[in-house]
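Note that this complex is displayed minus one protein chain, with the remaining chains in position.
For reference, chains read A, B and C in written order, and residue numbers begin at 1 within each chain.
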Amino acid sequence: MTVKTYAEAIVDALTISLNENPKFHIIGRGILGHGGQEHHAKPLMQNFADRFTDPPTAEGATASMGIGAAMSGLTMFLHFGTASFALEAWNQLIHEAATAHSMSGGQIKVPIVFHMYHGLRGGGSGQHSLSPQAMVANNPGLMVMQPTCPRDAKGMLRAALKGSNPVVWVDHASLLGQSGEVPDEDYEIPLGRADVKRDGSDVTIVASSRPVLWALEAADILAKDGISAEVVDVRSLVPLDEETIVASIRKTGRLVTVDEGIQMCSVGSEIAALASEKAQDALKAPVGRVARVATPVPFSPLLEKAITPGPDRIVAAVKRILA
Amino acid sequence: MTVKTYAEAIVDALTISLNENPKFHIIGRGILGHGGQEHHAKPLMQNFADRFTDPPTAEGATASMGIGAAMSGLTMFLHFGTASFALEAWNQLIHEAATAHSMSGGQIKVPIVFHMYHGLRGGGSGQHSLSPQAMVANNPGLMVMQPTCPRDAKGMLRAALKGSNPVVWVDHASLLGQSGEVPDEDYEIPLGRADVKRDGSDVTIVASSRPVLWALEAADILAKDGISAEVVDVRSLVPLDEETIVASIRKTGRLVTVDEGIQMCSVGSEIAALASEKAQDALKAPVGRVARVATPVPFSPLLEKAITPGPDRIVAAVKRILA
Amino acid sequence: MLAKPSERLALLERMLTMRRFEEEVLRIAKDHPYIGRQHLHIGHEATGAAVAAALTPEDLFHTTHRNHGYLIARGADPGRAMAEIMGRKDGLNGGRGGPWHLCDRMAGFQSTSAMVGGSVGLAIGAGFGLMKQGSKAIGVAHFGDGTLDEGICFESFNLASILSLPVLFLCENNAKEGQRPSSMLAAKALRDLPHALQIETNVVDGRDADAMHDAAKGAVAHIRSGKGPFFLQAQLERWPGSHQIKPEFPTGVTDLSLAWEEDRIEGKHADWTRDHDGIRLYVKTLLAENAATRDQILTLDKKVKQRMDDARAFAEKSPYPDPATAADHVFA
Partner (left out) sequence: MLAKPSERLALLERMLTMRRFEEEVLRIAKDHPYIGRQHLHIGHEATGAAVAAALTPEDLFHTTHRNHGYLIARGADPGRAMAEIMGRKDGLNGGRGGPWHLCDRMAGFQSTSAMVGGSVGLAIGAGFGLMKQGSKAIGVAHFGDGTLDEGICFESFNLASILSLPVLFLCENNAKEGQRPSSMLAAKALRDLPHALQIETNVVDGRDADAMHDAAKGAVAHIRSGKGPFFLQAQLERWPGSHQIKPEFPTGVTDLSLAWEEDRIEGKHADWTRDHDGIRLYVKTLLAENAATRDQILTLDKKVKQRMDDARAFAEKSPYPDPATAADHVFA
């Protein structure tokens, strides 16, 4: 075990994969963003220069190139930068990467990880703040991973890169600097498993990516008021670990969901729907949903803050349903 | 009142708008598909030839052209054909049309209707069967309309074309030939209103677009077994008429949702979540969701049938939650 | 030009197989309306067969909604191809793809996209992948003239050019002035676009199998030698049935004897049969140059037809896949 940042954990997984698999290639630049962790990628890009391709600003064809290359036998890691830019390749993700295996009757495999940074970032305004998780999940054929801690990031990225499926990997820039214990050896965390990040008995808070950090903060605050909150980290949106999530909801009898994106047809909507289908009888209170206020993201800092779900709004939602 | 097909009702609304507003322009060809109703558009395209523009196969720039033209003072109707093709313009819908008004602080208006055909069509396979409603609704700034009957189609399209907002209008080819009573005069049906298409007391079935027809069939079948189903036609997904929907759920105490798209993060998820938030105390049974089986659409007719939600699966879902 | 008469006869057989296959597909579409709209490759056979003959089995091919001809030309089993078009269990894709998405990995095909521009983007990926794996094989993108309207086609040309990818861009230009869908490109000539991106180009009469084969061999040699992508454009006349929604035989079932009994060519589309049917033209050429006799050709055609009858029988016998498997293969 070593304490590492999330960015270092990602680099760990990429390094092991580059060493292990000569057919593993990376397309894109600035895979660790511009927030102070980017230097961790430098050695990688130097030692494996021939495995990195710097594409033009042409997301559609670049994505197709990655997809076609994956079909031909390579394992690909394709970095889009801000998730918003991935919309320029939306048709390629939804109708090419997601459908090829099924449409070919299983003949074609598409081992590719689409990497992108989602969410509110402070000043991202209306065109650089997208959280596309729910949109992706509404289409079959794409796995969706959104870990929160360094340990999960390394293990899940290794699993994704050893797999044979297209995976949309949604990171949040603010996670890159988070540090935590990371096993030094190589390991995999199977895709499709949620993780209970904190045990509790009064309410279940289901979140993924950055909102998990908010949920844990909220749980601390609630604990002071004697409210015991369980925090479930979805981690893998597709496939979704219904058992773990429903079990927690049935256990506590109360659910609050948290989304960094807007509420309409969101991940939170899906979790709430699951509860209403599979834990209805166990629910002691209405479900509470916390999400980004439904508006194109305004630039002004106070406005952005006002639409950002955070610990306070989670605490308020929990208290509302406990009232 | 005259009995007309859905296609004729659409043509009514377009004709009135073309006559009324010299700044109303239409981009695209084959707006009434290829299923036997297309001839209704012919006179329109002849009488208003100068108001129609036939674009190249370049959805991204064509959408941008429509959006920019709308900003400059025109009212636009842009036809994409199959909804799948709209993904080539996804960034333009989500990041340009949806954000311009808000991001400009209200200076810019974008009166444009994006028209497309969604859903399972028999042989559409993995790339021509998209139901994008939930994906669109997960982004603020775009209205989403999906009427089912000729009367609603005419009134809602008129409202959309007299408004100042970007509207994603999702039709289903199989609706075009449906006929019903349509008022001869000009009228508007305000956007944002659901419609109870059938009264009932035992269960509320919430659907939109073609699934409404399935729901009504299912209600007939259920009636034979003495089960009284209320059918709520969402009609307007964004803005969503929560009052009408929640009121019906509270009244019957039971909810089954129907989606033509897949279940994950779907409209059905949103409705079920609404129920769990705002009608929890009134629910007498778990919520049931009916949706397309989560797989890229297989071509083979029996396989497509197997993943298609229809009256039978709705009936089964209702009986399951009534059991 | 192919030196040996036997090679030219083999090329004709490829063309005939493609044509008779599509004619059977028309009959299938008539008998089984559920399979819906077909985009047949009729009229493109000289191009398709000639290019296929210039490739090796390792070359990875991405085709479009108009894919049947290439699958057959590269050796996919006609029976399994028909079964796929009919959505049967023994279809190439197990019935999941259907007519717009025929795929046979064993015959060197990767995912077949019906999105205009899809094949172009994926094929540069095939080229990228093969190059990185140190293979001498190339990626091939088949597409039509209308595909150049799509931005992804431009982006893909650009990527292939800057990365010098081993990719053949095979453009079948069947545009008909003012008839949609057809390219609406402002360029004087389609080739002006790849040319502006410094991609070597060649434009050939796609009805002339010999010329097309020479051009294809030249293009493939250029690419294999590491000189980067190549844009090869086949000039074709759109077959009257190309975008039909209902299945019909606008030009009738192909009658090879019209190659030597031209005065019998008649009907609404006589001009197409006379001037634009690459198969009739090639038969004429082979006869004129004594590379084959009428008997040889008629025997060949008989053999091909028999193959198609057997293929159809096989496909008809094949059951529909079990509905319980509807959601198989979502993930590998």
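Heads up, the rule we're going with is that contacts are C-beta pairs under 8 Å (C-beta built on N, C-alpha and C of every residue); 3 or more make two chains touch, one makes a residue touch a chain.
Since the structure is predicted, the reported quantities are computational estimates derived from the model, not experimental observations.
Taking every chain of the complex into account, the omitted one touches A, B, C. Remark: the omitted chain is touched by one listed residue; of A:60, A:211 or A:268 this is A:60.
Annotation: of B:15, B:102, B:179 or B:228, B:102 touches the absent chain (contact as defined above). Only one residue from A:5, A:37 or A:127 touches the chain missing from this view: A:127. Those residues of chain B that touch the chain absent from the view are 23, 25, 53, 55-56, 58, 60-74, 91-92, 95-96, 99-110, 140-141, 143, 163-165, 239. Residues 29, 34, 54-58, 60-61, 84-85, 88, 122-123, 125-128, 293-296, 298-303, 305-307 of chain A touch the missing chain (whole complex, contact as defined above). Interface residues of chain C facing the missing partner chain: 149-155, 157-158, 161-162, 184-188, 192-193, 195-199.
Please note the rule applied: only the chains that are shown with their structure count from here on.
Centroid distances from chain A, each centroid being the mean of CA atoms, peak for C.
A straight line joining the Cα centres of chain B and chain C is 38 Å long.
In whole angstrom, the spacing between the mean C-alpha positions of chain A and chain B is 30. Here the spacing of chain A and chain C, counted between their Cα centres, is 42 Å.
Among the residues of chain A, those touching two or more other chains are numbered 60, 91, 95, 99, 102-103, 140-141. Counting partner chains per residue, chain C shows two or more touched chains at residues 91, 93, 95-97, 101, 113, 115, 118, 151-152, 328-330.
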